[in-house]
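Only one protein chain is missing from this complex, and each of the others stays in its spot.
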Amino acid sequence: MKKTMSLLILLGLLCVPALGQEAEASAAEAIEAVQNNLNIVWTCIAAFLVFFMQAGFAMLESGFTRAKNAVNILMKNLMDFSVGTLTFALLGFGLMFGKSGGWFGTTHFMLSDMGEGVESWNWTFLMFQTVFAATAATIVSGAMAERTKFISYLVYSFFITLFIYPIFGSWAWGGLLDGGGWLEGMGFLDFAGSTVVHSVGGWLALAGAIVLGPRLGKYGPDGKAKAILGHNIPLAALGVFILWFGWFGFNPGSTTTGNGSIGYIAVTTNLSAAAGAIMAMLVSWVVLKKPDASMALNGALAGLVSITAPCDGVSPLAAAVIGAIGGALVVFSVIFIDRVLKIDDPVGAVSVHGVCGAWGTLSCGLFNMDSGLFYGGGLGQLGVQLLGVGAGFIWAFGVGMVLFLGLKATIGLRVSEEEELKGLDIGEHGMEAYAGFQIFSNT
Amino acid sequence: MKKTMSLLILLGLLCVPALGQEAEASAAEAIEAVQNNLNIVWTCIAAFLVFFMQAGFAMLESGFTRAKNAVNILMKNLMDFSVGTLTFALLGFGLMFGKSGGWFGTTHFMLSDMGEGVESWNWTFLMFQTVFAATAATIVSGAMAERTKFISYLVYSFFITLFIYPIFGSWAWGGLLDGGGWLEGMGFLDFAGSTVVHSVGGWLALAGAIVLGPRLGKYGPDGKAKAILGHNIPLAALGVFILWFGWFGFNPGSTTTGNGSIGYIAVTTNLSAAAGAIMAMLVSWVVLKKPDASMALNGALAGLVSITAPCDGVSPLAAAVIGAIGGALVVFSVIFIDRVLKIDDPVGAVSVHGVCGAWGTLSCGLFNMDSGLFYGGGLGQLGVQLLGVGAGFIWAFGVGMVLFLGLKATIGLRVSEEEELKGLDIGEHGMEAYAGFQIFSNT
Partner (left out) sequence: MKKTMSLLILLGLLCVPALGQEAEASAAEAIEAVQNNLNIVWTCIAAFLVFFMQAGFAMLESGFTRAKNAVNILMKNLMDFSVGTLTFALLGFGLMFGKSGGWFGTTHFMLSDMGEGVESWNWTFLMFQTVFAATAATIVSGAMAERTKFISYLVYSFFITLFIYPIFGSWAWGGLLDGGGWLEGMGFLDFAGSTVVHSVGGWLALAGAIVLGPRLGKYGPDGKAKAILGHNIPLAALGVFILWFGWFGFNPGSTTTGNGSIGYIAVTTNLSAAAGAIMAMLVSWVVLKKPDASMALNGALAGLVSITAPCDGVSPLAAAVIGAIGGALVVFSVIFIDRVLKIDDPVGAVSVHGVCGAWGTLSCGLFNMDSGLFYGGGLGQLGVQLLGVGAGFIWAFGVGMVLFLGLKATIGLRVSEEEELKGLDIGEHGMEAYAGFQIFSNT
């Protein structure tokens, strides 16, 4: 039986007729081998949970938009993951984790230098980092929903996982393998990616939404924002539950080690999400007069995004406070972007991922128990966090504007008015999401 | 790299220049550390699976009720988990697992005394117990669906996880940490919570359904029960599959140890669920003339609830028998409560969780291989099981009646007739679940 193989190896290590220190050394190696296996099992399972977040995003984004565009958004989610898997293996992984002078990696391209054999840790690490890269990629589809050409979205997907996400990632996380970036060199804290994953995705989404312009009918002739209702709230709610579930891979999994801190990180993550959902509901109750379900759902996500950077180093109370602030922030941010900035972000992706990602990253500078302002750490950490947040914004928003303006000027970024009115499902894919159902008032 | 950290610790433990017994002791500590890490990884993953059951309940309950109340029930599911997370951390965890004279714990309040540092086992244990508490809480929403005021449901959620669930839990499970309750002192068996979680939730649901009264139109002027159809059976079926999946965290996870009995418990759990689904289908085929899908789905859940108490100590054959009896029981119980008692429980929560929870708990007294009646154990165990089932009913139903009658007399428990007819989604949350779809005959 295969399962006894590694046991035999372990036994072998111990059965050498060693004495004293040699025996100890061989026992130590055997124990290390088991812990190493545990790390691989844990990190793989965490990666699978993060993969499942793709289903969460797909359900959330299709549920919060109109039935006539549901197939299109599902295809975008499927394809940004699929394209991203290939481009990250091709170039992204190397740019992010290869040997680096501080700005980007230059080894590990096309899955080279992955270590010896199929048991190398690097394969597990690649799997885990691939699903992270794909999370950043898929955030953008929500903000660009219901009006983006499918082919242009494919091109965007190609570039984000090829180099946009990896290069910023190398600045903050390159040292997790063979790299080392200027931001981590300064002591920047972002344990599981409030900035590296979520804000980068959120600012790219902002660039996309700006370059695209609002959906037809979103703003009246008087410039007033009109609500365009999502077509399937149960699907969106399912998406949020799946995302919350997946986040238990995202945050605790970022230990990439099967050790005792997993439970602690799960607790801070969960407290923050709960506080975010409750606070967003309460704030929406006051501001919008009813406990709004979309806001509560986005509030849970806001709590999750906010705690992603600080989850390993703050107290449970601080985690709840960080989540609650995230939950309040997301309500005001959604309203501000929609009504004041008049940028049309159908699912609130910029607020949830961009704004709350920035808040979560900054919160490390306040609440981190080693270096935060409220724990006697002075303003130093907060300054570094601010620098990281700023660098993330400049890089992602800047490159995003260039990319989307470039797409607009060449193959075009937006579908025709006629197609937008009819729906992208028919226009781009020649099919309906709900054949046989009577659907009306669908514009 | 982070992942080598714990390995270095392990190596350190072994590299002291020890001889003989000292070397053995250090190897033993290192091995214990790895097993401890495995326990934490396993228990956390099980907790995440149990968390995901929230999505299952949300889909099941919204699918089995009407479209006009779908947003409302999703919000209740989201909020009972979110509120429960905070109140369980505040007080519930301490009441359940703190040092106790047998009736309730008095330490660990507000996450105090959690052990040293982030690697303490107690954080993992808190995470696992939080999702259990939230499971008990969310059972109630189904029985009270389609007519309960949202604010009153929030108040209920606050109290169940604050003290109702924890105090009963301390009687049966307090000894899992620092407590010790009178029921466990008597040898009460409830491995994963047929009574502690499911019956407590089920009897609270019964109290809620009684105090609320039936939905408008549920009983005709002649007192005859009318079927009010669920609006989305695929969603409900998805919910059941998710719950079954999550139950593999619920039952095998209750080992809270990464050891060999996990596979055995998974097998008994799965056999019972399968037998429950088949038996409920067969019984419904005879009684209702067709193999009813709602009954089969509830039969799977009945099998799962029934095996939750005895899963670790019965034979696979007994597990199938316990599940089959649960599956038959749920059909008769649903019909009896609906048609004879005339209590309106829209999703059958009282039958699935209350009645089958009681059956499962009693079945330990019959089938447990150490102490059950059929294994030569006499009537002693069965008597203790009966006492525990009775205590659970008196506590949960009693406190539930006080709570719901109190809510009814103060802020009110039920929405207005007008709102109930129009749907709680518009009334309580100002939104529709399926904007754009033509939905009719919806009352």
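In this document, chain identifiers A and B correspond to the written order of the chains, with residue numbering beginning at 1 in each.
As a convention for this text, a contact is a pair of C-beta atoms (placed from the backbone, for glycine too) under 8 Å apart; a residue touches a chain by one contact, two chains touch by 3 or more.
From a predicted model like this one, the values you see are computed outputs, not experimental measurements.
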item	value
Candidate in contact with the missing chain, chosen from B:P252, B:G348, B:G392 or B:G427	B:P252
Of B:N232, B:T308, B:S333 or B:S351, the residue in touch with the unshown chain	B:N232
Touch residues of chain B, complete complex, unshown partner	20-21, 23-25, 27-28, 31-32, 34-36, 38-39, 41-43, 45, 49, 66-67, 121, 176-177, 229-234, 237-238, 240-242, 244-245, 248-249, 252, 255-267, 270-271, 273-275, 277-278, 281, 288-294, 296-297, 300, 312, 316-317, 320, 437-442
Interface residues of chain A (partner: the chain not displayed)	1-3, 5-7, 10-11, 14-15, 17-19, 23, 26-27, 30-31, 34, 36-38, 40-41, 43-45, 47-48, 51-52, 54-55, 58-59, 62-63, 70-71, 74-75, 77-79, 81-83, 85-86, 89, 111, 118-121, 123-127, 130, 150, 232, 235, 238, 428-438
